[in-house]
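Take a look at the structure below.
The complex appears here without one of its protein chains, the remainder shown in place.
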Amino acid sequence: MSEGTFTAFLSSGVRFATPLAYAALGELVVERTGVINIGLEGAIIGGAFGALVFAGAGGAPLGFAGAALVGMLVATIFASFVIALKTDQIITGTAMSMFGLGLTGTLYRSIYGTAGASLHTPTIAPVPVPVLSSIPFIGPALFNQPVVTYALYAIVPALAWWFYRSTGGLALRAVGENPEAASAAGISPARVQWIALLFGGAMGGLSGGTLVLAQVGTFSEGMSAGRGFIAIAIVVLGRWTPWGVAGAALIFGGASALQTLAQTTGWTMPYQLPLAFPYVLTLILLATARGRSAAPAALGQRVS
Amino acid sequence: MSVFSRAARSQASASVAAALLALAAVAIVVIAGGYDLGHAATAMWTGSAGSAYSLFSGTLLRATPLIIVGLAIAVAFQAGVLNIGADGQLLAGAAATIATGLAMAAAPGWISIPLELLAGILAGAAWAAIAAVLKRRFGVLEVISTLMLNYVALFAVGILIYGPLQEPTHVYPETAPLAVSARLPVIIAGQRLHVGFVLAIALAVGIWWFMRSTAAGFRVRVAGAGAAAAASAGRVNVERVVFRSFLASGALAGLGGAVQVTGVTYKLFENFSPGYGYTAIAVALLARLNPLAVIVAGIFFGALEAGGAGMQRDAGVPSGFVFVIEALVILGVLAVDRARAVAASRAEPLGEEAVA
Partner (left out) sequence: MTDPAFALSLRDVAKRFGKSVALDGARFDVRAGTLHALLGENGAGKTTLMRIAFGMLRADGGTVASNGTARQWRSSADAIAAGIGMVHQHFLLVPAMTVAENVALGAGGPIGRFDPAVAAARVTTIGVETGLVLEPQARAADLPVGAQQRLEIVKALARNAKILILDEPTAVLTPAESRELYAWLRGFVARGNTVVLITHKVREALAIADDVTVLRRGKTVLSRATAGLDEAAVIAAMVGTLSDDVTHLAIGTHATGAAVLSLDRVSVIDDRGVSRLRDVSLDIHAGEIVGIAGIEGSGQRELVRVLAGRLAPSVGTARIPSHVGFVPEDRLRDALIPAMSLVENLALKEAGSARGVMNWSGIELRARDVVRDYDVRTGSVDLSAASLSGGNQQKFVLGRELDASPDALVVENPVRGLDIRAAAHVAGALRAARAAGVAVAVYSSDLDEVLSLADRMLVCFDGRVAVTRVEADAVSRALVGLT
């Protein structure tokens, strides 16, 4: 494979992986407190819509801020049901996804018309990093991306540091393993879960914002395309660690990028195969003991 | 419990309340969007029940898969299985059905149709079995595994309709249509409502009877409602009961896919399922997992969707909000349930001994 082709493939992979990574990192923090947020899809699509609306008012930076805000709003509704009312996480999450998808579609048509003509919003362009973007093979792929991708290069190590080198991260992990023990140590599991959900919502919103403001340049109904659910798979594949999740996001992104690669090199395998591969891998990982033991012990238990 | 017991009546009233709240939310959205409420309401009515066509070929036609898949969810939830994979099981069923049907194009209907449906049932059960085995042998949370399998099913169908099952001209991403003999007969002349609807009703009644009248059905209910007591007091093999219920749920979802293929679409294509597996959760919850009530809830949601399409056509209100209503219904039912549970535990304490 030529350098150009490989670089194009990697670049495309990083591009696909960026919104996935935002969503998955947010879900990682949430799941580490023992909560499964299937409603993440609602946060992503809500963030996408929010990005469109706010960017229309004040440009891309405001668009991203708006995306995060809407994502947090969706997370607030979810948290109110799951933590305060102690409703079932899965059913509530499913409802939130449906809610987000339906509401954004409705509002989009109502506000911007039903003509089907897409409304364009200016997207942020890739910004090449001097020197680094000239590295052979990987330079242009990793360092000629929009700033949202670069932000991830800071977020992932920061999150890793915070998880394992801060007392807050220790407390968060304890809540997901044994909330009673955390409580006996003076930590409030409910408060930790609330904060985690707000963070997860913001990240989900940013994921949607990335789709609109850094990639597609417009909003369309259902454009989140199940990324919220994919994020859950990414967290599993990444074995619930920040670097693992970043790597798994790259695998999923690469799988999507394989499509374009296949087209340019003339492979004849069905494009669905590489797309399906990460999901199958996740299932296999789940079945092996190592995959299972990596999950936070209290994951999915009803909040008490 | 008895359909008319006090507890059942109070649950039903909560569901009705949730449904009414949802409709009120619709009205608010319509007004807020600047649409004419009267116009929209009329459009909704005509779209769902205002004419014979809208009733039979709109509401009831759309209700059919919702009832069948709603039953799949109800059975799973009653056993305590969180089956979020009905969409994937439905696709597996649809794929098996179309493959069978295309292979039997020359056979008479009374042979091909039952076999098609059977193929759908078996494929749906097999797809669910993957997650069921992962749960039983490896302790995998079925929530995650069934979600993954939804995607794998989606891709598998994609491979099929671009590959071995693609229509003969190899232009469109879909299968060839079923021969007329392999299609479900229509039950009302001039309408599109097919035998599948009758099948759905019969299934609902049958499952209702099964759950309340048979020992096996009782075992499913106790395994879901109190696994520890079922095992200790009832000597029930909870693991086995749960496993079988999981498979049964998949079988029903697969049948839902089979019925859609043989009764409505006559072929398989991308985006075959507009999220039946998720809507069915709303249907099952609204029906409080009671199979007979699933009929009512399924028709209610069918009416919503048909009416929604009508509202979009005639009054310009976007149809996407049907999803919003469904979500509000779920949230409403959840909230009412929990509020009741909290109130009950405060008012009439159970006197459970503390650790002393």
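When the chains are written out, they are named A and B in that same order, and each has its own residue count from 1.
In this section, a contact is a pair of C-beta atoms (placed from the backbone, for glycine too) under 8 Å apart; a residue touches a chain by one contact, two chains touch by 3 or more.
Remember, it's a predicted structure, so these values are computed and weren't measured experimentally.
The residue touching the chain not shown here, chosen from A:Ile44, A:Ala174 or A:Leu198, is A:Ala174. In the complete complex, the hidden chain is touched by one of B:Ala106, B:Val171, B:Ala189 or B:Ala215, namely B:Ala215.
Screening A:Ser134, A:Ser166, A:Thr264 or A:Thr288 for touch with the missing chain picks out A:Ser166.
Across the entire complex, the residue among B:Ile111, B:Ala229 or B:Ala343 in touch with the chain not shown is B:Ala229. Where chain B meets the chain that is not shown, the touching residues are 1-2, 5-7, 212-215, 218-219, 221-222, 225-226, 228-230, 232-237, 344, 348-356.
Listed for chain A, the residues touching the missing chain in the whole complex are 162, 164-171, 173-174, 177-178, 180-188, 297.
Criterion: only the chains that are shown with their structure count from here on.
In terms of their C-alpha centroids, the spacing between chain A and chain B amounts to 29 Å. Per the touch definition, chain B reaches chain A in the complex via residues 29, 33-34, 82, 84, 130, 134, 137-141, 143-145, 147-152, 155-156, 158-159, 162-163, 275, 278-279, 281-282, 285, 316, 318, 320-328, 330-331, 334-335, 337-339, 342. Residues 36, 38, 81, 85-88, 90-92, 94-99, 101-106, 108-110, 114, 221, 226, 229-230, 232-233, 236, 270, 272-273, 275-276, 279-280, 282-283, 286-289, 292, 299-300 of chain A touch chain B in their complex.
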